[in-house]
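Complex shown without one protein chain; remaining protein chains in place.
Order of writing sets the chain letters: A and B. Residues in each chain are counted from 1.
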Amino acid sequence: MLRKLLIGTMLAGGLVAGYSATTYAAGGSVEVLHWWTSGGEAAALDVLKKKLESQGITWKDMPVAGGGGEQAMTTLRARVTAGDPPTAVQALGYDITDWAKQGVVGDLSDVANKEGWDKVIPGALQNFAKYDGKWIAAPVNVHSTNWLWINKKDLDAAGGKAPESWDELIAVLDKMKANGIIPIVGGGNAWNAATMFDSVVLSLGTDFYKASMVDLDPAALSGDKMVEAFTRLSKLRSYVDDNFSGREWNLDSAMVIEGKAGMQIMGDWAKGEFVHAKKKPGEDFVCIRFPGTQGAVTFNSDMFMMFKVGEDKKAAQLQMASDIMSPDFQSSFNVVKGSVPARTDVPDTAFDACGKKGIKDLAEANEKGTLFGSMSQGYASPAAIKNAMYDVITREYNGDIDPKEAAKELAAAVAAAKG
Amino acid sequence: MTQTRAEIAPILARTRRAPKEVLQDLLPKIVLAPSFALILVFVYGFIVFTGFLSFSGSKLLPDFSTWVGFDNYVRLFKHPNWIVSLKNLAIFSVLYIVICSVIGLALAIFLDQKIRGEGLLRPIYLYPMALSFIVTGVAWKWFLDPGIGLEHAMHQLGWASFSFRWIKQGDMAIYTIVIAAIWQSSGFVMAMFLAGLRGVDNEIIKAAQIDGASTVMIYRRIIIPLMRPVFLSAFVVLAHLAIKSYDLVVAMTDGGPGTATWTPALFMTKFTFGRNEMGMGAASAIIMLMMIFAIIVPYLYSELGQKK
Partner (left out) sequence: MSAASQDVATRNGIFARAAIYAVLILFAVYYLLPLYVMLVNSLKPLDEIRHGNMLALPHEWTIAPWLSAWSTAQIGVSPTGLKPYFLNSVMMVVPAVAISTILGALNGYVLTKWRFRGDTVVFGMMLLACFIPFQIVLIPSARILGLLHLAGTVPGLVLIHAIYGLGFTTLFFRNYYEAFPTELVRAAQIDGASFFQIFRRILLPSSAPIIVVTVIWQFTNIWNDFLFGSSFSSVDSIPLTVALNNLVNSSTGVKEYNVHFAGAILAALPTLIVYIVSGRYFVRGLMAGAVKG
């Protein structure tokens, strides 16, 4: 199936005007440190491996899974300290910037300029993929976090209309509760609760999201609107069953798939779970933007950050970067992964309904200037600040502190982490 | 102390100094030297390095260009998660060490009563120590989860009022970690006590029996007091496992619900490698080392000092 998709999208890729593949290397090898080790995502990455191999480049696989990349970053520290960095490393958001500051990353500007990356990659992504004016990373995809995944049957039983505002959402949740199911699931760990919080904050306005999550404005962090955000988070929590704690997001998804739970707020990687369970968008489940966030997107993007390597490996590294950015790879990879291409010029023909919506929303948000880095995925603030926020959010979600205290502590924790 | 040792220590006569003799004299030290040198560098050198780190403004990687004094320590002790970690360590280590010792001793005594099937039971008690917590933690997590584990099973068996949901409760979750930790190491402690029991001198017990002491009395007054060195060994092994407890917490709760089950080892790892706060991570490591040394050094001193 994968191969068929690949061929289909390669054809689609070929239609993109003005794109020409470049060949940099006819040999050599790349060592790739990443944490995509499970079925779907590894299969997606295998597309890249095969492509490189067809160009005579050996793929040396160095997978280290765990903690959403935390383990891989630990390994990376050891590798860099030992003076033996991998060719390419999967990385997220501010981690890329932080590594760039250490002066250990490579320079992709040659290939980027030649292939015109500046024109096809959204500016919000370029902020991370470039450092000091130089391209240092090749973005593979764009995920967005402000999605709501609803079981279609449960939704039909609760009126059938997908909620478009906070009040409508609450109405649907109430109906689902009356129907005897768990209305919403999520927030089992800090990361999961923070992913929900992304959407809740965004639903209170794009300006507010930018001021609080991206600009870290103390007034926005501690203000009334933040209290309201926490109140909404708690409100959502009140519809979640009591066993949520410690439950992985994919088990949440399973509950939605089975109809035990009505809905889940989660990034579009959740689609993989639905598709894997042979569910179809529109028929078995509904994907909508979190009520009140249509038109805006909180993104995260998986990138391959390139490290400084010896001259002998340089050509293979550039080839890898070029392959990652090729439209055919961007399409075939993202069809498998559930995300959308990082390039804005990739045709959506191979994608399902949710994928098509994702591509459209991304382009729209990019144009309107409402494309923001996701706080929960490390695209809004550096790791220290992100995790300081996690602490407060998860404690509020678990009822350890109330919304007012949470807003106050959020501002304090961010201030402390900055110092 | 050194003097007494010096009197007994030289087994070699040091009167003749033929070259071969000198070599013989030096050989033991030459044999020991590489190990000691490696330990000096890889343990003590690195501790000193960590000490320096804790006074630096290191973030992603070691960075000795900015010095922040005691800043990292101040921030550490102001951080709510560190306070939670210390509190949890206190609860966890006390319960873990006491319960493991009690269970270990009890099982060893019971197993020492000419039990049929000892050969079968012993490996059952011991095997958890052989497993890595990467996946065993998931098994525990599921078992303790009220929705799918024990509580669910009891409800299905018809015991509807059965409730066991500690792992979901912020104030109780740390105790579930104690349960799993005891599972992992109490068998090992049992083996230590069993070995100790089997090493007890027959004659003492026979004498007590002739004096008409009851079984319970013999254990309480004679055998258990004889186990003192085992208690100490068990204490050291358990204390260091308690302070280093990381895998277990990550696999079972990853610090949740909320931040309820953070421990110092989790704190150190998360701050050093996850939050790019290497300076603060190093500060927490130094505090951990100080706690470990505060426990181990007096023990070593008494053990090594009293021998002769």
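Just so we're on the same page, a contact is a pair of C-beta atoms (placed from the backbone, for glycine too) under 8 Å apart; a residue touches a chain by one contact, two chains touch by 3 or more.
Nothing here was measured: the structure is a model prediction, and the numbers come from that model.
**Student:** Of the chains you can see, which ones touch the chain that is left out?
**Tutor:** Counting the whole assembly, the omitted chain is in touch with A, B.
**Student:** I'm checking contacts with the chain that's been left out. Which of B:V22, B:V74, B:A90 or B:A130 qualifies?
**Tutor:** Missing-chain contact among the listed residues: B:A130.
**Student:** Among the options B:L111, B:V178 or B:A260, which residue touches the chain absent from this view?
**Tutor:** Candidates B:L111, B:V178 or B:A260; residue touching the omitted chain: B:L111.
**Student:** For the chain that's not shown, point to the residue among B:V68, B:A260 or B:M288 touching it.
**Tutor:** Considering the complete complex, B:M288 is the one touching the chain left out.
**Student:** What residues on chain B make contact with the chain left out of this view?
**Tutor:** 1-2, 5-6, 8-12, 24, 27-29, 31-32, 34-36, 38-47, 49-50, 61-62, 103, 106-107, 109-115, 119, 121-132, 134-136, 138-140, 142-143, 145, 147-150, 152-153, 156, 183, 187, 191-192, 194-202, 204-206, 209, 215, 218-219, 223, 229-230, 232-233, 240, 243-244, 246-247, 265, 268-269, 272-273, 282, 285, 288-289, 292-293, 296-297, 300-301, 303-305, 307
**Student:** If the missing chain were put back, which residues of chain A would it touch?
**Tutor:** Residues of chain A in touch with the missing chain: 31, 34-43, 45-46, 49, 59-69, 71, 74-75, 77-79, 81-84, 248, 250-251, 254, 257-258, 267, 269, 272-273, 276, 338.
Quick note on the criterion: only the chains that are shown with their structure count from here on.
**Student:** Report, in whole Å, the distance between the mean C-alpha point of chain A and the mean C-alpha point of chain B.
**Tutor:** The computed centroid separation for chain A versus chain B comes out at 39 Å.
**Student:** Okay, in this complex, where on chain B does chain A touch?
**Tutor:** Result: residues 59-62, 75, 78-81, 141, 145-147, 165, 167-168, 170, 250, 252-260, 270, 273-277 of chain B touch chain A.
**Student:** Which part of chain A faces chain B closely enough to touch in the complex?
**Tutor:** Those in contact with chain B are residues 67, 70, 73-74, 77, 80-81, 95, 98-99, 101-102, 188-190, 241-247, 382-384, 387, 391, 394-395, 397-400, 416-417, 419.
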